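Every protein chain except one is present and positioned as in the full complex.
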């Protein structure tokens, strides 16, 4: 079992760290919020007073933060992780950030002989809790093989996307596509229902035809069609609109930087931005169906 | 075995009629093109000299035409099918047309005690040849059950979408969604490749994540990823861009008529219209990936 | 002065008819609503009991209705205008409808030696009241010259767009462009303000640069920039969102019929449809700026 430092104990980080404990790993944790540290300490982790202290004797460091700036600060800046970790320590950042931020940290880490992986996840809080996350990983193959059993304590699948930053790119491409699948599926369902078709019937038809996609399979946005989908509980919980808007923003930044045309991705980004600005960022992203209908979520 | 009149022996109709013959049905055929009639006659069908003659003694009539106007003409207008068919004859139109055209013919047929089904197909020429089509059917349940074994001689699945016109609506909703899935998948692949990722690797990642959809499963548009997809043979054959543009046009007409917002469907329609106007309507619809890249198909 | 029959005395028709009276024309009016007829009778018009009666002795017939179906019914159907009018009577329809509806009525009229013009207007209720409307006219040049002085009693300019239906086409092209100008201007203002610029300053800059357009000149959508714009009075009155949505729907139908690519026009139509479905169809169309901001109009 590895000696792991885990930094960032928010909605995602806390259950991920718990699953590492359950798997028997020795865990040192840090978060800027003392209560978050205490919760993990109560569960058996050692709570450090700083990120630097947390990583000092670790063989693996895992971080789960919100923004690229936070990640840069943690590793390169005031967090002092790079200068506090012993040579050879494996660094794994699970945050969803821009690929260029991931690459900048990777370069700085490699210069100090610290292998680094960008390993953003999909699966949300539910997946983090149930240890069914998917990790999309960028970096070298060798450290990835070292990381694999540890990541598998927190998730179901570990996919290698390519070199440094490729994990971030792979995730943002997937999530841009997901945003398009969701809106496209909503449009098709709204059109069918507007012409008197039953949303459950047309969902089945499209699922068994060429319109088949993940949204129809496990996340039908039309209320009443799928018992366990967020649509069945007023779009509470699930994958928040704000997070979809963030992922689309990252994807659009990457599209601008590379001169890639993304007409549907751009439209998805504008629609989610409007939907969230209208006060719906805290609801599941499938609530966009009501926005397309002109409906309100009060 | 039924006595079937089959009218419209084009790229789709001819193999469909052949499969009815193979299944042992007695077949009378008609097409405006004598050579098309002769081909089926050579295979064992009886070739009639007019649509009216073809349907006279049939218990089932199946039509496969190009436009709503042709279908109206065949049944209500100069084709005289409604006035030539005996009461009780089951009429099945497999053309892809506007729902209102299907409903107009259905109403006229019902007034003469002729049960009518709109039963557009998906699966293309390949599906028509291999008898693996999907039929999306609108109309009453009882005639549908009569039709089912006959349709199953030509296809793999028969889906009941609802009342008259619902088959057309179901198909156009599905195909509008398919257009969106295709373009969205192209954008995600182009973005990934522009940042140095391997298209096959990122395809696998999205297929095993929430970006999973029919296009990634069986129709990858990126050359070199999937051996049997149209992308592997220069986008020859397959489901033509012109047909996708037609289906999107039908879907947009339905969206306008019902006041449904379809931002991504509208965009897909504009993009396919431009792509086809650029001389690519005779290529597989996955060739839109080159249009998005700015590339040309010369 | 001409003897004019005026049919359709709604928000637009009533002030238009009043202006004809003021100009000294002899006026017979009809509307399905008795109160609407009475109002014009009080002002000096003769109120007929049916459209047919109204047109019997007229030398010019003017109609102002809501939909293409109403116009067809009036002229060809139960309204019996074509069969009640004397040969040579000049027919002018000022409704905004599909070009094919206008052409169908024109054809039926010409077969009876009745010259017909499609002459939709822009300028709204304010323009109708102040006799400052713009007429965009389709039809032959000769009847247009006969009509010109009469139209100039109700408006400021009379523009000849082409043959039958061209008036409708010209208007819907203009209004599709207007919808795009409005949304584009809103986006530019929102972007500038989000980065701390003064909306009045950036409006002036764009007005004196290549961003100059009608919206910036007379209809600035940002509250506080222009004293007389609908934005200054909570988007009350003006050109209603519902009417813009209708015009965009007509334009999209024309685009589908001709296979024209209109990516921005399509997007404008989807955005206005959502905005109106959200309960804002009764507000001025410049209120779309709040929709883009995510704001609500309660």
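Chains here go by letter, A, B and C, matching the order in which they are written, and residues are numbered from 1 within each.
Criterion: a contact is a pair of C-beta atoms (placed from the backbone, for glycine too) under 8 Å apart; a residue touches a chain by one contact, two chains touch by 3 or more.
No experiment lies behind these values; they were computed from the predicted model shown.
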{"item": "Option touching the unshown chain, where C:83, C:107 or C:157 are the choices", "value": "C:157"}
{"item": "Hidden-chain contact residue, picked from the options C:23, C:177 or C:243", "value": "C:177"}
{"item": "Given B:27, B:206 or B:267, the one touching the chain that is not displayed", "value": "B:267"}
{"item": "Missing-partner contacts on chain B, residue numbers", "value": "263, 267, 273-279, 291-296"}
{"item": "Missing-chain contacts mapped onto chain A", "value": "245, 249, 252-253, 256, 259-263, 266-267, 269-271, 273-274, 277"}
{"item": "Hidden partner chain, residues of chain C it touches", "value": "99, 122, 134, 136, 157, 159-163, 165-166, 169-170, 172-178, 180-181, 183-185, 187-192, 194-198, 201-202, 204-206, 208-214, 217, 219, 251, 254-255, 258-265, 267-268, 271, 292-294"}
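Here, only the chains that are shown with their structure count from here on.
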{"item": "Far-end chain from chain A, centres as C-alpha averages", "value": "C"}
{"item": "Which two chains share the largest set of C-beta contact pairs", "value": "A-B"}
{"item": "Whole-Å separation of chain centres (CA-atom averages), chain A against chain C", "value": "50"}
{"item": "Whole-Å separation of chain centres (CA-atom averages), chain A against chain B", "value": "39"}
{"item": "For chain C, residues that touch 2 or more chains besides their own", "value": "263, 267, 273-274, 277"}
